[in-house]
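Note sheet for the following structure.
Left out: one protein chain. Kept in place: all the others.
Labels for the chains are A, B and C, by order of writing; each one numbers its residues from 1.
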Amino acid sequence: MEKRQVNKSVVIGTIGADAHMIGGWVLRRAFEEAGFTVAFLGAVVPQHEFINAALEIDADAILVSSMYGMGLLDCEGLRDKCIEAGLKDIILYVGGTVAAPLELEKNWPEIERRFTAIGFNRAFPNTCTAKEAVQTLKVDLGID
Amino acid sequence: MEKRQVNKSVVIGTIGADAHMIGGWVLRRAFEEAGFTVAFLGAVVPQHEFINAALEIDADAILVSSMYGMGLLDCEGLRDKCIEAGLKDIILYVGGTVAAPLELEKNWPEIERRFTAIGFNRAFPNTCTAKEAVQTLKVDLGID
Amino acid sequence: MNYTIRNKRLSDDEFFKIRKEEVLPMWETGKQVENLDECIAAAKELSQVSLGAQGKRAALKLKDAKEKGTHVLIPQFGRALTEYMVDGLSYVEEHSELAPNGFWLIYSDSYTRKLNFKKAAEGIERSRQEGMSMLNGWPIVNFGVEEARRVMQATTVPLSFNSTDEDGRLASEIALAAGFDACYSRSLQEVIAHCKNIPLDEEIRINQYEQRLAGIYTENGVPICPWNPSNLTGYDSPGYRSFVCVSESLLAAEQGVKHQFIEHGQNMNMIQDIAMIRVTEKLCYEYCERFGYTDVNFYTGGFPFLGAWPPRAEEANAMIAWNAVITMMGGFPGVILKCQDEAFATPTKESMAMSVRLAHHLVTLMGTQKIADSEKLRLEEEMIEAEVRALMEKCLEAGDGDMAVGLCMGVDAGWIDTMLTPWKYNKGNVTVMRDAESAVRYYDSGNIPLPEEVKEYHRQKLSEREKKAGQLNFEMAVQDLQFASILKKK
Partner (left out) sequence: MNYTIRNKRLSDDEFFKIRKEEVLPMWETGKQVENLDECIAAAKELSQVSLGAQGKRAALKLKDAKEKGTHVLIPQFGRALTEYMVDGLSYVEEHSELAPNGFWLIYSDSYTRKLNFKKAAEGIERSRQEGMSMLNGWPIVNFGVEEARRVMQATTVPLSFNSTDEDGRLASEIALAAGFDACYSRSLQEVIAHCKNIPLDEEIRINQYEQRLAGIYTENGVPICPWNPSNLTGYDSPGYRSFVCVSESLLAAEQGVKHQFIEHGQNMNMIQDIAMIRVTEKLCYEYCERFGYTDVNFYTGGFPFLGAWPPRAEEANAMIAWNAVITMMGGFPGVILKCQDEAFATPTKESMAMSVRLAHHLVTLMGTQKIADSEKLRLEEEMIEAEVRALMEKCLEAGDGDMAVGLCMGVDAGWIDTMLTPWKYNKGNVTVMRDAESAVRYYDSGNIPLPEEVKEYHRQKLSEREKKAGQLNFEMAVQDLQFASILKKK
């Protein structure tokens, strides 16, 4: 199978019932500055809107922000929906305060395990900077 | 042997090279208010001054204050000197911040063990109030 | 545009029609509160169980603190299961000095706030399976009024329920029937903070119901103290914050609300935060008076910084302390508390107890110390007041004396505006930045009707930063968003 061409485009938004938009907003600026095409969906974004936007701009990656502690629940099923939509290989990142219980947040390997299990490529704690996110995606896309 | 008569008198002072006098000063007021005769020696008091004062007022107890963390070292030998001076049965209390290392201060049973080993009747952490000290001594003297 | 909304009290007919047709059917637990008289009687009973003369009523705690010049500590809590709630509230009350003078701010989870009760139910189930709280708050609607009364009985202090997001009506019904406070006064505040698609006039309509509900309880002997919060996005001009609060005080007062806890998210510049809250209180009284609402009581409070928090306990402690110091130096009775977990997770009982202990000792240490009157404070107050008055008057003029209409028109026209929000109707043509002393100023005031002297003041303040930091640019505004949370790596 031929590898899909990288076209430096990402979808960014805050998933679920979460109204926190600043993390995504800062990310958007960082990716635009790094030369990416960005579909910025703001906050309170349902899963299907991420996928529609990804199709529209032929995105390399969907970057999901979640700050209110229920990211784990909100992200379940997103990979399956991507596959259904023909986005089997799209990169999925999640970042923020992704789990309400402190016992989970303080056990980051467990968080990563859980997100890997539901098809995410990476999970970033909220100490991650926008710059680091850009850098990591570039590496994952093989364009750095 | 006949039991010595209780005459409600105490010696109070801060031992060793320690200049903290306020704990002792508050104690003094509480004991005076409770009807005790108090020999108040202030701060930076060597062991022999405690004993001289105790002989002078025929004290029931010597209340040693120590706030600077070296009370354990400063108090060693006081019971022996009391015995030499004929004050075999005098009650010895120590109170304050009696050990410099946090690992000791946070292990209060060990502090008590150490002070008991060198002949003290009781050791009080610095959370003890003057009122509690008076009450405890009254019980120990059987006058409550 | 044409708006059907008016700032006018709902008649009983209107209220009970909405109640029956819209509110109670939202979820099966709505049936439990059908009989409003019984609910009010139960609330009266539950909140008189009292530690002091004020019972478990936030209004009376705040009134007492305001009169005495002291402070009411207000920690926050919300977990997926009722047993976690009971355990958490009891733990904090046992391990801190919250009682008798403080009270609780209780959160529901965000699914509940979005009326997604099915997903909340899944979260409850999931939490039971995992043995931990997988929701970011307590799904009060799913649990219903009896469970809410269990929570009320587990505490020795009042409970204020945060009835937030688009539609808090059913949640507020249940909360009030259990003896809580609820019924936040919020319309513009709420769409800016938590909504995406709802039009403002619809949000006002929904909120009028909640306000009227509070009014009915109050008229029947249970004094409800809705919060009138101005937390917004965490990055707003103090004048805008104050304006939102003052404008909404009129909407609440019209529905019969007699106690309003007016609280503002703090930007962490002491002088500016204090000036903002003082101006709000002054103008709430003044505008309510002007419209004939002469018997409304306002109590002020400070909400800790709403931007991003740092991910280490010591830095979070610095923020807890500095925010509380600002609120107390302002002389504001309500001291709302975040905790060390803020950057990470929904607050744990342990961290919340620590936060109460820290703040309580600040109360001990600071006593009745307050900021002194000064030229600087007066000037800051004047500038904020001028901004609020300009917005209020423009609203009233546009709405022909009707604040609800004026608000809608201002937002649509873009002369009511703020920088960053998930809400699609906000124009977002303004930019705020911090000045050399970390006060928040307009870098670009867009189409806000900012008086020229206020504009000039903001410009001058920003130029002080420019002198230190070089030419200001938009990147700096972005950095400002993270100034309190990003810790330097070593």
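General remarks:
The definition used in the following text is that contacts are C-beta pairs under 8 Å (C-beta built on N, C-alpha and C of every residue); 3 or more make two chains touch, one makes a residue touch a chain.
The structure displayed is predicted, hence computed values, not measured ones.
Note that the undisplayed chain, when the full complex is considered, contacts B, C. Note on the undisplayed chain: of the listed residues B:I57, B:A85 or B:L104, the one touching it is B:L104. Of the listed positions C:M354, C:L407 or C:V454, the one in contact with the omitted chain in the full complex is C:M354.
Mapped onto subunit B, the interface with the missing chain covers residues 14, 16-19, 21-23, 25-26, 29, 42-44, 68-70, 72-73, 97, 99-106, 125-127, 129. Residues of subunit C in touch with the missing chain: 94, 97, 268-271, 310, 312-315, 317-319, 321-322, 325, 329, 354-355, 357-359, 361-362, 364-369, 372-377, 434, 436-438, 483-484, 488, 490.
Just so we're on the same page, only the chains that are shown with their structure count from here on.
If each chain is drawn as a node and touching chains are joined, the picture fits none of the line, ring, star or complete shapes.
Subunit B and subunit C have centres, each the mean of its CA atoms, that are 54 Å apart.
Averaged C-alpha coordinates put the centre of subunit A at 30 Å from the centre of subunit C.
Mean C-alpha positions place subunit A and subunit B at a centre distance of 66 Å. In subunit A, no position touches at least two other chains.
Of all residues in subunit C, none touches 2 or more other chains.
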